[in-house]
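Left out: one protein chain. Kept in place: all the others.
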């Protein structure tokens, strides 16, 4: 259905791996390298040129790397200069601006908007409509939920931007806003609609506007369910410990 | 202007009703059924295949039904397995994922994102950029405003999702978040930026983070305007009581 080789533009300066599928109406611009077995759906743009392209006479498109076994869903736009690790998955209409580095096995949801010069670790999942401003940094296994935002300008408008940082395994709730330059630790849960205006230590359950740390998340008990956090022992879909358990994976020395 | 029969893909396994218009650059995939007199604008995708399509060798696209007299605006994506009732209207760039059931005469605004396996009643209006997570349920005549969200995961990440429910005639304000498994009653007004963390009874005017019930909405008086709620006696555009009045429509036994 989707792959009819209809109205596709593929630059002669791109490198397309083996068994790659490219959907109808898609454009692959200069210096894009797509890893083996990746699926690029219809109406996508890979290697979107930077602003300089529109005016420079000798513009050269920076190299864009899409890892193997990736699935880029339709209408997504990935700028030149990005490097996306193996097993990347996107929703629809994702925008990832220039020089963003994304680790392996990440998933970026429909309508999410990565503003460029951001760094995302391995196995992160951004659900729909997450906004990362420039210089945002996410660790590994970070989950962000719809309309959550990392901001970067303490005194807008300015040129003095400071990206936020989210530690490994942390969950950032729906509609949460992380203020510029703030560091959220590892293994935190940031509640829906929070405004994170101060640094948050590892293992915090925090919520509110302004944010308040409610408790050490390791002490959080849910009636009939025990202690849901850290979450890694009870959730493994798509994680590197899938089928073996987090503790065994750690014992193998795979992480830390 | 919009209908030039240019660069259109229509599967031979689809059924297109009488007097249907299909805009340029659109794709109608397998097993889509479009009702009579519907208008499918340019750059839309109907019957978007499910994830299994990318890997299964014997994938069959589930049936997608677009009711008669529908208007799907440009760049929208409707997944296979959805059933949309008569008179469906969408804005631009709407995403409706698989197995979503939508009643008659609903309108889903620009950029709204329905995550699938959701159920929406009749005559609902989702304005721009509403997010419904999986298993969300809306009654009839529900209005949701921009950036309002129904969430579904009480302890993210988990597989134990619980959709929210919004009762008939209820209004959900801009930026409101309904937490997982919460039930909002009928005829409520949920204020802007609320976080709904507990069930809300019928006829509540409620707002805040966390939500507080301010009063019975039937007692809410606006200076010089009387009692604006329930709203059905003062608003009828596009409603089944248009031109006859809500009370007369009820007397006809059309809806309790």
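For clarity, chains are labelled A and B in written order, and residue numbers in each chain start from 1.
Note that a contact is a pair of C-beta atoms (placed from the backbone, for glycine too) under 8 Å apart; a residue touches a chain by one contact, two chains touch by 3 or more.
These numbers come from a predicted model, not from an experiment.
Summary of contacts with the chain left out: across A:4, A:19 or A:158, the touching residue is A:158.
For the chain missing from the display, the contacting residue among B:31, B:110 or B:136 is B:110, taking the whole complex into account. The chain that is not drawn here is touched, among residues B:62, B:146, B:181 or B:240, by B:146.
For the chain left out of this panel, the touching residue among A:43, A:168, A:186 or A:236 is A:43.
Taking the whole complex into account, subunit A touches the unshown chain at residues 7, 9, 11, 25, 27, 29-30, 43, 45, 47-49, 53-54, 61, 75, 77, 93, 95, 111, 113, 115, 129, 131, 133, 147, 149, 151, 155-159, 175, 177, 179, 193, 195, 209.
Taking the whole complex into account, subunit B touches the unshown chain at residues 1-2, 4, 6-7, 24-25, 39, 42-43, 71, 74-75, 91-93, 110-111, 125, 128-129, 143, 145-147, 171, 173-175, 189, 192-193, 208-209, 222, 225, 228-229, 231, 234-235, 237.
Convention: only the chains that are shown with their structure count from here on.
Subunit A and subunit B have Cα centroids lying 27 Å from one another.
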